[in-house]
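My questions all concern the structure below.
In this view, the complex is presented without one of its protein chains, the others remaining in place.
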Amino acid sequence: MQAPPGDFVTALSASLTARGEQVDLVQLESIRERFGLDQPFLVQYWKWISGVLVGDFGVSFEWRQPVGELIGERMALSLILALATVLFTWAVALPIGVYSAVKKYTIGDYLITTIGFIGLATPNFLLALVLMYVGVVHFGSDVTGLFSPEFRNAPWSFARFKDLLAHLWIPVVILGTSSSASIIRIMRANLLDELPKPYVTTARAKGLSEFKLLMTYPVRVALSPFISTIGWMFPQIISGSVIVSIVLSLPTAGPMLLTSLKAQDMYLAGSFVLLLSILSVLGMLVSDVLLALVDPRVRRR
Amino acid sequence: MAIALPAFALEYKEAPELAAAVAAGELPPVADRLPDEPQVVAPFNAIGKYGNELRFGLSGQANHDPIRAWGNMGLVQHDYDSNYTEVIPHVAESFDVNDDNTVFTFYLRKGMKWSDGTPFTAEDIEFAVNDILLHEDLQPVSPVWSAGGEVVEFRKIDDYTVEFSFTVPYSEFLYVLADRRYLQPTLYQKAYCSRAHPDYNPNLEAELEANNLTDWRDYLRKLSGDPHIVGIRFENPDRPTLEAWKIVVPYKGGSTQVILERNPFFWQVDTEGNQLPYINKLVGLIYGDPEGMLLGAIGGDNDLGYTIIGTPANRPLLAKTAKHHGSELYPATAIGGTSLLFQLNLTHKDPELRALFNEKNFRVALSIGFDRQEVIDTALFGDGVPWHNAPFEDSPMYHERYATQYLKFDKNEANSLLDGIGLGERNSDGIRLLPSGRPVHFVVEAIDRPPERIDQLEMMTQQWRDNLGVDVRPNITETSLMFSRVNNNNHDAAIWSDFASWLQGRVPYSLVPLEFDSRWGIAWVDWYKSDGKRGEEPPDHIKKRVYLYQMSKGAPTAEARIDYFQQIAEIAADQFETFGVSKNMTNYGLKKIALKNVRPSNPGSNQYPLSLQRPWTYFWDTESGNRP
Amino acid sequence: MTDIDKETAVENSPQATLAHASQWRLMWYNFRQHRLAVFGGIIILILYIVALFAEFIAPFDPHSSTSKNVYHPPQLIKFIDHDEDGGWSFRPHVQQMELNRDRVTLEGNYTPVSGRKVYLRLFGKGDPYKLWGKFEMSRHLIAPANPGERFYLLGADRLGRDMLSRTITGTRVSMSIGLVGVTLSLVIGIFLGGISGYYRGAIDTVVQRTIEIMIALPTIPLWLALSAAMPKDWDTVTRYFAITIILSLVGWTELARVVRGRFLSLRAEDYVTAARLDGGSQSRIIFRHILPSMTSHIIAAVTLAIPAMIMAETALSFLGLGLLPPAVSWGVLLLEVQNIRSIAAGPWLFLPGGMVLITVLAFNFLGDGLRDAADPYASKGH
Partner (left out) sequence: MNDLSAENANNIVLEIKNLVTEFPTRDGTFRAVDDVSFSLKAGKTLCVVGESGSGKSVTARSILQILDSPGRIVSGQILLHSLRGIASDADGPTDLARLKPRSNIIRSIRGREIAMIFQEPMSSLSPVHRIGNQIAEVLRLHEGMSKKQAWAQSVNLLDQVGISDPAAAADRFSFEFSGGMRQRAMIAMALACNPSVLIADEPTTALDVTTQAEVLDLIKSIQAERDMAVLFITHDIGVVAQIADEVVVMRQGKVLEQGDVFGMFENPGHPYTRELISGARDLDQPAAQRLAARASRDIGELILTATDVRKEFTISKSLFGLRPDKIAVGLKDASLELYAGENLGIVGESGSGKTTLARCLQRVYDLSSGTIRYSDRNGESVDLGSLPSSQLRPYWRDIRTVFQDPFGSLNPRMTVAEIVGEPMLVSGELSGRDLQMRVEELLELVGLPASAAQRYPHAFSGGQRQRVAIARAIGPRPRIIIADEPTSALDLSLRAKTLDLLLSLQEQMDLSFVFVTHDIAVVRYFCDRVAVMYKGGIVEVGDSETICSDPQHPYTQSLLSAVPRPDPLQRGNTRVRYSESVD
């Protein structure tokens, strides 16, 4: 973050003069030493990190507020968006993956893989903009942001939660399309490995119906690699959500990260990157734990 | 227009919400809330109805302009009806200026109160000026507060009279007090803000600790706004203000909307004694990026707005969708200047490029070397007139030669001019060569917004390469990176756009290199800024212009000021340092048709914000009086 | 001597010709079965040819703009030309359109000019250009019959520049970024994957942990930080390479995992132990015995990595941190239409987005087909 030339103060003076404010160089100098920006990089970094360990994420230069206050709700919303996308992806990818594996090399299979790839291939920021435009112009729906105006600053209540869900479907669909494509292919590959296995024939010899047999045995076995891939996909969803949030002006971590990076607001930007990374590592941890729960082989070995 | 009506003849009325509060005993009756003689304002269309809310949009990084557009409370303000050439009383009831423009006396309204009910007296102004503006921790103060090298001297004559005096004539000072950037005198209530002030609050250290701050200046900013950047004042809902609406949902990092509500002690009434403002609440929706704001506007979420969304490219879209939510196009007029100001770096560090740029014929060749009409038809959809960075014909400041010389496209003349200054040779790609054999190649610095400015630049550089064999490359970068390069004089050329109206309150930076905006002579700007300690001494013709400009600040009459500017423009026309592309044209934002008392148009530049129209007289012309 | 038993007499059924088939012929035989993969391969071949001869194939100079054609809609090529007296002749042409703009709302709309046609000619003369910066040429694949006229098969952008030419020119940058970036991450991937796969022990754990950390980092914020750190005054070419390096810095982890996985499974094969017992040196075992059987898998992994790179380039450009105008790539073209007015003014402006879609689809099908065909021995037919 420190790499770009100049620092917060040069960015501040730039944005002010851009709007006709008259800011004197000497005044800028006083702001710089008040924020401790004139100290060497390592000193600043050490002060910040030691603060983070004890829960104080430093103060944002631009907003003169503790970073903790600023990013609190935004990180929570980022988490909600990511979780919603994961659930959406699972709900979509699982059945489609199973269908395309069972109906291998039929029209249905090719159709689904193509649609899946289209989801993977369309740049999601483009999809976001077009969806937003269509939403506003043709349906007149209030699309921007995660809350309609009256709920934006309201305390957390069930009504606000309902309002959140009403707005959440657009970003979730956009993010979901790109991630579900790869998951469908993984599920299909896993299932194709399991179908010819002998325990499937044993189950058939026991007299189970095809559908029941499919669901209880091969799908159940193919589920465990499926869950572990979700863990690996979490970071991808997090970073994808940054772009989509910027386009849709969502009150999540994305837009604020971009503006803080451009304003070179070090502590704010640093905290975001730190927390986003922790979030994705947590995602992977959760998926590993889930894997152990689902697959006895992992548990008992 | 503000006419002084005898206030006592009126029976005051107030908004229903306030009447209820008065009945419940939370508020004193309206008569006690208003000053003895409240300012009486005649609404533009008609007497309004009290109504619920008005919505506006804002976007971008720490952008306060759209919020403060609704209320700037200077002692005086520009007069909308005199096209901003005159200054009229505002917070001050009246004012006198001595005949040699050195002493300015202001008379306040008796009984006028802050939004928390405490009386507003000369003591508050004295505290704001002497204890904050001129406090040594906040030096140096902006040059506008001094004249002839001497800082302003402030004297409180009695509870309702104050006096500002200078050693030399400074007629422009009234325009400084009217400017939205210098509202310090009426910004700080002594009782409320003294807790943050070292001289008044003994246990300041403890309070700083409690708010985990380390510096009293941060505490002052948190309470009542940044003393240097007055725009930053909407973070504290308890801040006592004189504005028509006070902040309720503050503008903080990460907030998605800002809400301001009616100030029950607002000191203005309409001609029928109704306490203003008519509209109860202002809701500012914060968007992540300009596209989001445009979408909000198309969806009807912006009742009155022209900044950011009002570009020529958006106009067809705004026009088409306005019908769906009862809006109409709202003109944001131009007060002068050009859509793209092209500035070659005349104090370039590379001697060969410096010599080339300082050749007047080179600059003339560039100006007449591209087809302005083609650029206007393409990048500005034909909505433009070739023009340099100067006031328009209808402005008293108009200088015909400086505004219109070398505008006609003449490819052959341009090429012969270039041959004339020794650039006859060309390399295999057809690019002209400098005497040293180096190809004529340089980079123009530009920021990534607004899009139509980049389009104009791309077309100009394309035509220079094809028509003249001069290889100019645009380098489109992020604002802060461009400034860190240009301010250190490491650029070849740079572009911006400017509203050169040459009216008071703004340095005409394409005439005199006194601010870092004058990117054509950064070394000279350094020289003036450091009183000669840094930078480069400018040639005589620039020194003469700066002298004339300093004199214009003290010009006793408007005609004297115009004469000074005509002389400056005459010298600048001879030098022809910079050139423009097209007149700044009227851009169009959106306004709800049902919103009344709104002036037919407003200048696009944020130097003359909406507040000069007295937006507290706006009202919803619907039977419920509420937003449709 | 024991007699040659019955089994060696391999009758000359189709299997026989296969017997001599080397690994590559076998893969090709298997690959041909995938209709979709073959189709994908053809599209990619065409795209790379277009990328190679971009200047020739594009009808106009991508930068030349004309005010009369701002947001000009796409024109349909009509092949049969009916002249006045009812006769017809085979002369491909497009209907000329004219712009008139509403003074107040600046809304422009195009109306056909009756009787005015722009004729097209194959290999006609058009805007002069320098193929690969060296060969002075002016012939284009399709050019207007009489020079000076212009046609817009895929519409024009906000400066009246021909979208078809700009998209074709963009192909060169976007497709090559994918290639260069992937080769870079391939080299790193094979090297690190190989080491950790072959030597195991400490090296392996170290490499594995770095891979996991790299994957854990959310890419976009990382790119934001890296790109923000990139000095902005580099010209487009250095910026282009800096971006490919950034992309490959993150891309190699996937390839390293594939390579390591293959290495581990092959190490356990008997014929690798046999090769060691035959006295083969370390390098001979790796390059003569292990690597050949991995090339097919690496190719499959590569073809799946390229689309990810192309998508990344568009994402970077969107954030304004990738290539910037006046460079032309699909990412830049998408950046320019990343606004509401473009959606309203001209949906055809989103063609580059479509090109990204087609390319990624083609690469994925090709990659899938290659991966299935990669192991001629493992998959004994479907």
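We call the chains A, B and C, going by the order they appear; numbering starts again at 1 in every chain.
As a convention for this text, a contact is a pair of C-beta atoms (placed from the backbone, for glycine too) under 8 Å apart; a residue touches a chain by one contact, two chains touch by 3 or more.
Keep in mind that this is a model prediction, so the values were computed, not measured.
**Student:** Write out, one label after another, the shown chains that touch the chain missing from the document.
**Tutor:** Among the chains that are shown, those touched by the missing chain are A, C.
**Student:** Out of A:V52, A:A121 or A:V221, which residue would touch the omitted chain in the full complex?
**Tutor:** The missing chain is touched by A:V221.
**Student:** Considering the whole complex, which of A:K103, A:K162 or A:R204 touches the chain not shown?
**Tutor:** A:R204
**Student:** Just the residue numbers, please: which parts of subunit C touch the chain that's not shown?
**Tutor:** 1-5, 7-8, 10, 13-16, 18-23, 26, 201-202, 205, 269-271, 273-281, 284, 289, 292-293, 376-377, 381
**Student:** What is the set of subunit A residues that contact the non-displayed chain in the whole complex?
**Tutor:** Against the missing chain, subunit A presents residues 196-199, 201-210, 216-217, 220-221, 224, 294-297, 300.
The rule we apply is simple: only the chains that are shown with their structure count from here on.
**Student:** Can you list the residues of subunit B that touch 2 or more other chains?
**Tutor:** 291, 295, 298, 478, 481
**Student:** Can you tell me which residues of subunit A touch two or more of the remaining chains?
**Tutor:** Within subunit A, residues 4-5, 129, 133, 137, 246, 262 contact more than one other chain.
**Student:** In the complex of these two chains, what residues of subunit A are touching subunit C?
**Tutor:** It comes out as residues 1, 3-5, 105, 110, 114, 117-118, 120-123, 125-126, 129-130, 133, 137, 185, 232, 235-236, 238-240, 242-243, 246, 257-258, 261-262, 269, 272-273, 276-277, 279-281, 284.
**Student:** In the complex formed with subunit A, which residues of subunit C make contact?
**Tutor:** 36, 212, 215-222, 224-225, 228-229, 231, 307, 311, 314-315, 318-319, 334, 338-340, 343-344, 350, 353, 356-357, 359-361, 364-365, 368, 382
**Student:** Residues of subunit A touching subunit B in their complex?
**Tutor:** 4-6, 10-11, 13-27, 34, 60, 62-66, 69-71, 73-74, 129, 132-133, 136-137, 140, 142-145, 147, 149, 152-153, 245-251, 255-256, 259, 262-264, 268
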